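Just one protein chain is left out here, and the rest sit where they should.
Chain lettering (A and B) follows the sequence in which the chains are written, and residue indices restart at 1 in each chain.
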Amino acid sequence: MKPFDYKFQTFEPIKSFRGAPREEMYVPGHRTCAGCGPALNYRLVGKAAGRDTIFVGPTGCMYVANSSYLCTPYAVAWIHAQITNGGAVASGIEAAYKVMARKGKYDGPFPNVIVMAGDGGSVDIGLQALSGLMYRGHKVLFICYDNESYANTGIQTSPTTPYGAATTFTPPGKVIPEGKTLFPKDPPQLIIGGHPAVKYVSTTSIAYPLDLINKVRKALSYPGPTFMHMLTPCPKGWKFDENLTVEIGKLAVDTGMWTLYEWEDGVYRYQHLPKKYKPVGEYMKLQGRFAHLKEEHIAKEQAFVDQKIAHVKATAIPVEAVPPVAVKKKKK
Amino acid sequence: MPQERNLTGCSAAAQGAKLAEVEVICSFPIRPYTAIMMELAKMVADGDLEAEFVHGEGEHAQLSVVLGASAAGARAFTGSSGVGVTYAFELYSPIAGGRYPVQMSIADRTLDPPGDFGSEHTDALSFRDQGWLMGWACSPQEVFDNTLMGFRIGEDPRVMLPQAICQDGYFLSHIPDKVILADLAQVREFLPPYKAPHPLSPTCPVSHGPQIRPDQGAPMDAQRAATFLNLPQVIREATEDFNRIFGRNYDPFLEKHRLEDAEIAFFIMGAHANTCRKAVDALRKSGVKAGMARLRWVRPWPTHEIAEALAHVKAVGSVETSTSYGGAMRGGNLIHELRASLYDLDERPVVTSFMAGLGGETIWPEDFHYMAKVLTQMAKDKRADKYVRWLGFEAD
Partner (left out) sequence: MSKKLPGYGTIRVPQEREVPFGAITPAPVRQQDLFVTSNWRMVRPVIDQETCTRCLTCYIVCPDACWSYNEEEDQMEWNWKFCKGCQICIHQCPVECLSPIPELDFEDGVQRLEKPF
């Protein structure tokens, strides 16, 4: 029996900012903080995905801040999901479109179904639904925008909060000087290898917009489930000046706290690998959430990052990539 | 000619869903409703039903999947039992308030602790105030019929509400009885296709569920409540149409058995009504003027219809197969709203309640005879001596 043609969309990569689609699917007019990393991420993802898209928005900053009050900045279809079930609601939407297409009730291009979940809604309270979605093979892109906390409720720790970060649930104190004592989960690694239907997982950052847009378009061109992990710095939660959002994103990559890579059906490819890594202190000193740390804590963080870097060096296939957002030149 | 088959309640529900041409089904196994999903799985695998059969990772996921499917414009169906019903609790209000008319087919089951596969109504009753249409069948035939009626009522543009179509676990879900099915043509005459008013679609983008302020929350609640004021009329119309097209004879809200001249009455819901009916007939033979009012829809609660049906009765006992620990009557759930319905009558019947069938136990004809004795005495005394009697567990 010939497989049914659902009219899945495919996307070409872009080579420059000029080549990015000009239309905004995430328009001005939302209550996110000035300089909000996740908001910039949403905008770039919307640009990459285009009009035939349905966003699923689990509760979080990218729900509450975006949709206050009774109005949203989404120029495409969007639905609120619980923080617990982004993956499941998206599964239902995708299943509905599949059966409606087969029954002749819908004949347009198969919509991009994209879950925009925070780190909590992806690998903490939302983990079950994420895994179910990945397992069942729905054609859905699950995006974890990582601001490394439960930001919307006032910055509480989540499983991706880095070691040593101060949050309102991991405040530094006399007995617990470092604040957060646990090391974070690695979201892409939770998905890779354990879910046979998944053929593409990648990480990216708002500091590398072309990398981000191209990876989103690549993920959307897959006929099955895909997962992306985005670094989206949060000025309020990480305590830095809001104009530094993109710079912090770049420093994360320069220090090895974040690595940009793709995993495609068993093959890892790395983008923008630093030739020489900067010490993690340079990244952490710009952020108030690390201001309480002593030398020994920073050393622990460095050791954790060094482990990651060693693994990358052992396995990496670095690739040429479009240059990142231009670095601020020194004042004359 | 519609087929006539011997079906369990689970099979009847599956046949109803199939004839309703459900489009997205989300499964997760839990006793005793699982057979509904097993039968639907086979239908889909054989191509007898064009639907997406989604293996949910749990009951919370089941309700989430059907929410998404309904929002996208597909007719969605799911189900559960017992603690599965309570695990999905987070979704009941979002689904009802989002106006997604999904159907949840519940074969009820006693709640943990510990595991007890037997029937109790508490599981589904626990979410009765979340804004769903909810009712119990008393036969596999009625399970089949309510499945179709549920979609018709829930998807009516004046309503747009999800439905919980419930049946007693084991007694209905697993014991077969005669069911007259239906032709697809009859069903299509009764049940138009689902038309979501603002589906999630690239062609006409909308936002479902933006954050609101408290002063916007109050009108949302009011609008949801206003739907329930219109709902009884829709139920009446749908039941009338159903009776006409399929040749049945349902009262929209209450099955009234020998109630017109009854002096004592049982107020009951679900499968144990079958025993009750037989007991009423036996009591009549021995000269007791007994009657039965069987509640078909617990939401919307038919306050006026109950008051009118029971106004002339001298003593009413609700037969409770559910628990409300610490509740006003220290017994079950139906008694509170039963008393509330009768409160404004000029002459109020004496009202009491009986806890029976808990844990999935059988309610025997002797139990109804005992209840009749109690009610007769109360009618004579013109007062109730107790709010509740826990049958088999009374100390005095």
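Here is the rule we use: a residue touches a chain if its C-beta (ideal position, glycine included) is under 8 Å from a C-beta of that chain, and two chains touch if they have at least 3 such contacts.
Remember, predicted model here, so these are calculated numbers, not experimental data.
Of the listed positions A:C71, A:A299 or A:I317, the one in contact with the omitted chain in the full complex is A:C71.
Contact with the undisplayed chain is limited, among B:K195, B:H304 or B:K380, to B:H304. Touching the missing chain, out of B:M1, B:L229 or B:A395, is residue B:L229. Contact between chain A and the absent chain runs through residues 16-18, 20, 22, 24, 26-32, 34-37, 39-40, 43-44, 68-78, 206, 209, 242-247, 325-329, 331. In the full complex, chain B touches the omitted chain through residues 97-100, 160, 197-198, 205-210, 212, 215-216, 218-220, 222-223, 225-226, 229, 303-304, 307-308, 311, 344-346.
Assume only the chains that are shown with their structure count from here on.
Centre to centre, using the average C-alpha position, chain A and chain B are separated by 44 Å.
For chain B in complex with chain A, the touching residues are 23-24, 26, 50-52, 54-58, 60-61, 64-74, 76, 90-91, 94, 200-203, 205-213, 216. Interface of chain A with chain B (complex): residues 51-54, 56, 63-64, 67-72, 74-82, 84-85, 88-100, 102-103, 105-106, 108-109, 111, 128-129, 131-132, 135-136.
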